[in-house]
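Here the complex is missing a single protein chain, while all its other protein chains stay put.
This part shows chain A:
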Amino acid sequence: MSRPSPSPIYTLRGAGGPLNTLHFSCQGEGTPLLFSGSGKGAIHIWNLNSRRAEKIIEAHSGNSVIWVSTLQSADALISQGRDMQVCWWDVSEGRSELVESVRTGSVGYCQCSLVEMSPANYLLAYAGEQTEEIKIIELPSKTAVCTLVPEEKLGMVMCLKLWQPDSGSGPLLLAGYENGSVLLWDVTQRSKLSQVKAHPEPVMCLTFDTTSLRGVSGSSEKTLSSWRLDGQSNLQLQDCVTLVNPGVSQLCIRMDRKLLASAGWDHRIRVFGWKKLRPLAVLQYHTDMVLSVAFSDHRDPRQRVLAAGSKDQRISLWSVYNEGTDTG
(Lines give C-alpha, C1' and ligand atoms only; values in the text may rest on other atoms or scores of the structure.)
Protein backbone atom coordinates (compact mmCIF):
# COMPACT_ATOMS: atom_id res chain seq x y z
CA MET A 1 0.00 0.00 0.00
CA SER A 2 1.55 3.26 -1.05
CA ARG A 3 1.77 6.09 1.36
CA PRO A 4 -0.89 8.73 1.15
CA SER A 5 0.12 11.84 -0.72
CA PRO A 6 1.86 14.27 1.65
CA SER A 7 0.58 17.63 2.80
CA PRO A 8 2.59 20.83 2.83
CA ILE A 9 4.63 21.37 5.97
CA TYR A 10 3.85 25.06 5.88
CA THR A 11 2.28 27.65 3.68
CA LEU A 12 3.36 31.25 3.31
CA ARG A 13 0.50 33.62 2.69
CA GLY A 14 0.19 37.28 2.10
CA ALA A 15 2.20 37.77 -1.04
CA GLY A 16 -0.75 39.63 -2.49
CA GLY A 17 -0.28 38.44 -6.03
CA PRO A 18 0.59 35.44 -8.19
CA LEU A 19 4.03 34.06 -7.35
CA ASN A 20 6.02 34.01 -10.56
CA THR A 21 9.38 33.07 -9.15
CA LEU A 22 11.05 31.67 -6.06
CA HIS A 23 14.65 31.60 -5.00
CA PHE A 24 16.20 30.06 -1.87
CA SER A 25 19.26 31.29 -0.10
CA CYS A 26 19.98 28.94 2.77
CA GLN A 27 23.66 28.18 2.40
CA GLY A 28 25.25 30.87 4.50
CA GLU A 29 25.54 31.16 8.25
CA GLY A 30 22.66 33.55 8.51
CA THR A 31 18.93 33.01 8.50
CA PRO A 32 17.67 30.80 5.68
CA LEU A 33 15.77 32.99 3.26
CA LEU A 34 13.30 32.51 0.47
CA PHE A 35 12.86 35.24 -2.14
CA SER A 36 9.66 35.45 -4.08
CA GLY A 37 8.55 37.70 -6.89
CA SER A 38 4.87 38.52 -7.23
CA GLY A 39 2.70 39.57 -10.08
CA LYS A 40 2.12 42.91 -8.38
CA GLY A 41 5.74 43.98 -8.39
CA ALA A 42 6.65 43.01 -4.85
CA ILE A 43 9.71 41.01 -3.90
CA HIS A 44 9.17 39.26 -0.58
CA ILE A 45 12.09 38.08 1.50
CA TRP A 46 10.74 35.29 3.71
CA ASN A 47 12.54 34.23 6.84
CA LEU A 48 12.27 30.45 6.87
CA ASN A 49 12.82 30.23 10.63
CA SER A 50 10.03 32.59 11.60
CA ARG A 51 8.10 31.89 8.42
CA ARG A 52 7.25 35.51 8.07
CA ALA A 53 8.08 38.01 5.35
CA GLU A 54 11.14 39.77 6.68
CA LYS A 55 11.08 42.49 4.10
CA ILE A 56 9.06 43.46 1.09
CA ILE A 57 10.66 45.39 -1.74
CA GLU A 58 8.30 47.23 -4.02
CA ALA A 59 10.10 47.00 -7.31
CA HIS A 60 9.62 47.41 -11.03
CA SER A 61 7.03 50.09 -10.40
CA GLY A 62 4.23 47.67 -9.80
CA ASN A 63 4.93 45.53 -12.86
CA SER A 64 5.05 41.80 -12.49
CA VAL A 65 8.35 40.44 -11.18
CA ILE A 66 9.22 37.41 -13.29
CA TRP A 67 12.58 36.40 -11.90
CA VAL A 68 14.65 36.86 -8.74
CA SER A 69 18.06 35.54 -7.84
CA THR A 70 20.90 36.32 -5.49
CA LEU A 71 24.55 36.84 -6.26
CA GLN A 72 26.60 34.38 -4.25
CA SER A 73 25.66 35.65 -0.85
CA ALA A 74 22.20 36.82 -0.12
CA ASP A 75 23.44 40.41 0.04
CA ALA A 76 22.97 41.25 -3.59
CA LEU A 77 19.60 40.54 -5.13
CA ILE A 78 18.84 40.63 -8.79
CA SER A 79 15.32 40.83 -10.15
CA GLN A 80 13.65 41.03 -13.53
CA GLY A 81 10.30 42.63 -14.16
CA ARG A 82 7.80 43.06 -16.93
CA ASP A 83 8.82 46.71 -17.05
CA MET A 84 11.76 45.46 -19.17
CA GLN A 85 14.25 46.15 -16.42
CA VAL A 86 16.69 43.89 -14.64
CA CYS A 87 17.49 45.45 -11.29
CA TRP A 88 20.32 44.87 -8.90
CA TRP A 89 19.56 45.47 -5.25
CA ASP A 90 21.77 45.78 -2.23
CA VAL A 91 19.91 44.04 0.56
CA SER A 92 22.77 43.66 3.04
CA GLU A 93 22.27 44.75 6.64
CA GLY A 94 18.60 45.43 6.19
CA ARG A 95 19.00 47.79 3.24
CA SER A 96 17.01 47.61 0.06
CA GLU A 97 18.72 49.94 -2.34
CA LEU A 98 18.62 49.81 -6.07
CA VAL A 99 22.22 49.63 -7.24
CA GLU A 100 22.00 49.16 -10.97
CA SER A 101 19.43 48.46 -13.57
CA VAL A 102 19.63 47.15 -17.13
CA ARG A 103 16.99 47.61 -19.77
CA THR A 104 16.27 44.39 -21.61
CA GLY A 105 13.67 45.61 -24.04
CA SER A 106 11.95 42.26 -24.01
CA VAL A 107 8.19 42.19 -23.70
CA GLY A 108 8.09 38.43 -23.18
CA TYR A 109 8.04 36.30 -20.08
CA CYS A 110 11.49 34.78 -20.59
CA GLN A 111 13.36 34.57 -17.31
CA CYS A 112 17.03 35.57 -17.21
CA SER A 113 19.81 33.19 -16.45
CA LEU A 114 22.86 34.03 -14.37
CA VAL A 115 26.17 32.25 -14.01
CA GLU A 116 29.21 33.10 -11.92
CA MET A 117 32.38 33.14 -14.03
CA SER A 118 34.86 34.20 -11.37
CA PRO A 119 34.29 35.71 -7.92
CA ALA A 120 32.31 38.90 -8.31
CA ASN A 121 32.08 38.46 -12.05
CA TYR A 122 28.86 37.20 -13.57
CA LEU A 123 27.32 36.57 -16.93
CA LEU A 124 23.65 37.35 -17.40
CA ALA A 125 21.64 36.08 -20.34
CA TYR A 126 18.29 37.66 -21.21
CA ALA A 127 15.88 37.81 -24.08
CA GLY A 128 16.46 40.91 -26.16
CA GLU A 129 14.27 43.37 -27.91
CA GLN A 130 14.03 41.45 -31.18
CA THR A 131 11.91 38.32 -31.27
CA GLU A 132 14.58 35.64 -31.36
CA GLU A 133 17.40 37.64 -29.85
CA ILE A 134 19.34 36.62 -26.73
CA LYS A 135 21.74 39.10 -25.17
CA ILE A 136 24.52 38.25 -22.78
CA ILE A 137 26.18 40.87 -20.63
CA GLU A 138 28.82 40.83 -17.98
CA LEU A 139 27.99 41.96 -14.48
CA PRO A 140 28.68 44.12 -12.65
CA SER A 141 30.40 45.96 -15.51
CA LYS A 142 27.31 45.74 -17.76
CA THR A 143 29.52 45.24 -20.82
CA ALA A 144 27.76 43.39 -23.60
CA VAL A 145 29.36 40.05 -24.38
CA CYS A 146 27.38 38.92 -27.36
CA THR A 147 24.01 38.74 -29.05
CA LEU A 148 22.78 35.38 -30.25
CA VAL A 149 20.22 35.23 -33.04
CA PRO A 150 19.33 31.96 -34.76
CA GLU A 151 19.37 31.91 -38.54
CA GLU A 152 15.89 30.51 -38.91
CA LYS A 153 12.58 31.66 -37.53
CA LEU A 154 11.97 29.98 -34.19
CA GLY A 155 9.66 32.48 -32.55
CA MET A 156 10.17 34.13 -29.17
CA VAL A 157 12.78 33.03 -26.70
CA MET A 158 10.85 31.32 -23.91
CA CYS A 159 13.46 30.15 -21.40
CA LEU A 160 17.21 30.20 -20.88
CA LYS A 161 19.83 28.28 -18.98
CA LEU A 162 23.40 29.50 -18.93
CA TRP A 163 26.17 27.41 -17.42
CA GLN A 164 29.89 26.94 -17.31
CA PRO A 165 30.86 23.36 -18.25
CA ASP A 166 33.45 21.53 -16.19
CA SER A 167 35.51 20.82 -19.28
CA GLY A 168 36.85 24.36 -19.08
CA SER A 169 35.60 25.57 -22.43
CA GLY A 170 33.51 28.71 -22.64
CA PRO A 171 30.06 29.03 -21.12
CA LEU A 172 27.19 27.31 -22.88
CA LEU A 173 23.62 28.45 -23.15
CA LEU A 174 20.46 26.41 -23.59
CA ALA A 175 17.48 28.25 -24.95
CA GLY A 176 13.91 27.14 -25.54
CA TYR A 177 11.91 28.83 -28.30
CA GLU A 178 8.31 29.43 -29.18
CA ASN A 179 8.19 26.73 -31.87
CA GLY A 180 9.23 24.01 -29.42
CA SER A 181 12.93 23.91 -30.30
CA VAL A 182 15.74 23.75 -27.76
CA LEU A 183 19.05 25.22 -28.95
CA LEU A 184 22.51 24.89 -27.49
CA TRP A 185 24.71 27.95 -27.98
CA ASP A 186 28.42 28.31 -27.45
CA VAL A 187 28.72 31.78 -25.95
CA THR A 188 32.39 32.37 -26.72
CA GLN A 189 32.09 31.17 -30.32
CA ARG A 190 28.70 32.87 -30.68
CA SER A 191 27.56 29.86 -32.64
CA LYS A 192 24.79 27.34 -32.43
CA LEU A 193 26.11 23.91 -31.43
CA SER A 194 22.98 21.85 -31.65
CA GLN A 195 19.25 22.09 -32.07
CA VAL A 196 16.47 19.71 -31.22
CA LYS A 197 12.73 19.93 -31.60
CA ALA A 198 11.62 18.93 -28.15
CA HIS A 199 7.93 19.92 -28.29
CA PRO A 200 5.27 20.73 -30.83
CA GLU A 201 4.22 23.68 -28.64
CA PRO A 202 6.31 26.50 -27.13
CA VAL A 203 8.92 25.42 -24.61
CA MET A 204 7.65 26.89 -21.36
CA CYS A 205 10.55 25.95 -19.14
CA LEU A 206 13.70 23.89 -19.07
CA THR A 207 16.24 22.80 -16.55
CA PHE A 208 19.59 21.15 -16.95
CA ASP A 209 21.75 18.90 -14.80
CA THR A 210 25.29 20.04 -15.50
CA THR A 211 26.83 16.92 -13.97
CA SER A 212 25.10 14.22 -15.95
CA LEU A 213 24.53 16.59 -18.90
CA ARG A 214 20.88 15.75 -19.02
CA GLY A 215 18.06 18.19 -19.22
CA VAL A 216 14.32 18.28 -19.34
CA SER A 217 11.87 20.72 -20.80
CA GLY A 218 8.19 21.36 -20.32
CA SER A 219 5.62 22.86 -22.59
CA SER A 220 1.98 23.77 -22.75
CA GLU A 221 1.10 20.20 -23.64
CA LYS A 222 1.05 17.03 -21.63
CA THR A 223 4.62 15.84 -22.01
CA LEU A 224 7.91 16.51 -20.34
CA SER A 225 10.68 15.89 -22.81
CA SER A 226 14.12 14.87 -21.64
CA TRP A 227 17.29 15.21 -23.66
CA ARG A 228 21.01 14.80 -23.13
CA LEU A 229 24.20 16.27 -24.38
CA ASP A 230 26.56 13.74 -25.91
CA GLY A 231 30.33 14.00 -26.15
CA GLN A 232 30.13 16.01 -29.38
CA SER A 233 27.88 18.64 -27.81
CA ASN A 234 24.87 17.32 -29.67
CA LEU A 235 21.48 17.42 -28.06
CA GLN A 236 19.72 14.08 -28.23
CA LEU A 237 16.12 13.51 -27.31
CA GLN A 238 15.52 10.85 -24.73
CA ASP A 239 12.33 9.52 -23.23
CA CYS A 240 9.21 11.53 -22.56
CA VAL A 241 6.97 11.56 -19.53
CA THR A 242 3.30 12.02 -20.08
CA LEU A 243 1.44 14.07 -17.53
CA VAL A 244 -2.20 13.76 -16.68
CA ASN A 245 -2.98 17.40 -17.41
CA PRO A 246 -1.24 19.73 -19.83
CA GLY A 247 0.95 22.70 -19.05
CA VAL A 248 4.14 23.07 -17.04
CA SER A 249 5.31 26.44 -15.74
CA GLN A 250 8.62 25.52 -14.23
CA LEU A 251 10.97 22.62 -13.58
CA CYS A 252 13.59 22.24 -10.90
CA ILE A 253 16.15 19.56 -10.07
CA ARG A 254 17.18 19.05 -6.46
CA MET A 255 20.85 19.62 -5.64
CA ASP A 256 21.49 15.92 -4.97
CA ARG A 257 20.20 15.16 -8.49
CA LYS A 258 17.65 12.69 -7.22
CA LEU A 259 14.43 14.59 -7.69
CA LEU A 260 12.79 16.67 -10.36
CA ALA A 261 9.80 18.84 -9.53
CA SER A 262 7.37 20.36 -12.00
CA ALA A 263 4.92 23.21 -11.48
CA GLY A 264 1.73 22.31 -13.27
CA TRP A 265 -1.03 24.46 -14.69
CA ASP A 266 -3.39 21.89 -13.21
CA HIS A 267 -2.67 23.29 -9.69
CA ARG A 268 -0.40 20.35 -8.89
CA ILE A 269 3.26 19.87 -8.24
CA ARG A 270 4.68 16.64 -9.57
CA VAL A 271 7.80 15.00 -8.21
CA PHE A 272 9.83 12.58 -10.34
CA GLY A 273 12.93 10.54 -9.76
CA TRP A 274 15.53 12.34 -11.83
CA LYS A 275 17.42 9.26 -13.05
CA LYS A 276 14.57 7.60 -14.85
CA LEU A 277 11.86 10.26 -14.60
CA ARG A 278 9.74 7.89 -12.60
CA PRO A 279 6.68 9.67 -11.16
CA LEU A 280 6.95 9.65 -7.38
CA ALA A 281 4.37 12.03 -6.01
CA VAL A 282 1.66 14.45 -6.98
CA LEU A 283 1.37 17.25 -4.48
CA GLN A 284 -2.05 18.82 -4.32
CA TYR A 285 -2.71 21.91 -2.33
CA HIS A 286 -3.02 24.92 -4.57
CA THR A 287 -6.27 26.12 -5.99
CA ASP A 288 -4.81 27.74 -9.06
CA MET A 289 -1.93 27.31 -11.50
CA VAL A 290 1.40 26.59 -9.89
CA LEU A 291 3.83 29.07 -11.41
CA SER A 292 7.15 28.28 -9.77
CA VAL A 293 8.98 25.54 -7.93
CA ALA A 294 12.32 25.55 -6.17
CA PHE A 295 14.31 23.19 -3.98
CA SER A 296 16.12 24.81 -1.11
CA ASP A 297 19.92 24.79 -1.07
CA HIS A 298 20.40 23.91 2.60
CA ARG A 299 23.80 22.40 3.33
CA ASP A 300 22.15 19.66 5.39
CA PRO A 301 20.21 17.47 2.96
CA ARG A 302 17.63 16.70 5.61
CA GLN A 303 16.52 20.30 5.73
CA ARG A 304 16.04 20.67 2.01
CA VAL A 305 12.48 21.62 1.28
CA LEU A 306 10.50 22.11 -1.86
CA ALA A 307 8.70 25.40 -2.34
CA ALA A 308 5.99 26.08 -4.85
CA GLY A 309 4.42 29.41 -5.68
CA SER A 310 1.01 29.61 -7.22
CA LYS A 311 -1.35 32.03 -8.85
CA ASP A 312 -3.54 31.58 -5.77
CA GLN A 313 -1.05 33.91 -3.99
CA ARG A 314 0.33 31.26 -1.68
CA ILE A 315 3.67 29.55 -1.33
CA SER A 316 3.57 25.96 -0.13
CA LEU A 317 6.58 24.29 1.49
CA TRP A 318 6.96 20.53 1.26
CA SER A 319 9.34 18.02 2.74
CA VAL A 320 9.65 15.06 0.39
CA TYR A 321 12.28 12.33 0.21
CA ASN A 322 14.59 13.88 2.76
CA GLU A 323 16.82 11.16 4.17
CA GLY A 324 16.09 10.16 7.70
CA THR A 325 12.93 12.16 7.98
CA ASP A 326 10.85 10.94 5.15
CA THR A 327 12.05 7.84 3.38
CA GLY A 328 11.21 5.44 6.18
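We take it that a contact is a pair of C-beta atoms (placed from the backbone, for glycine too) under 8 Å apart; a residue touches a chain by one contact, two chains touch by 3 or more; residues count from 1.
Here is the rule we go by: contacts and distances are computed from a predicted model.
Between the listed names "F-BOX/TPR REPEAT PROTEIN POF3", "Telomere length regulation protein TEL2 homolog", "Integrator complex subunit 11" or "Coatomer subunit zeta", the UniProt record for the complex's undisplayed chain reads "Telomere length regulation protein TEL2 homolog". Touching the missing chain, out of A:Ala125, A:Leu173 or A:Ala281, is residue A:Ala281. The chain not shown here is touched by just one of A:Glu132, A:Glu221 or A:Asp266, and that residue is A:Asp266.
With the whole complex as reference, residues 2-6, 244-245, 258-259, 266-268, 270, 273-276, 278-282, 284, 320-321, 327 of chain A touch the missing chain.
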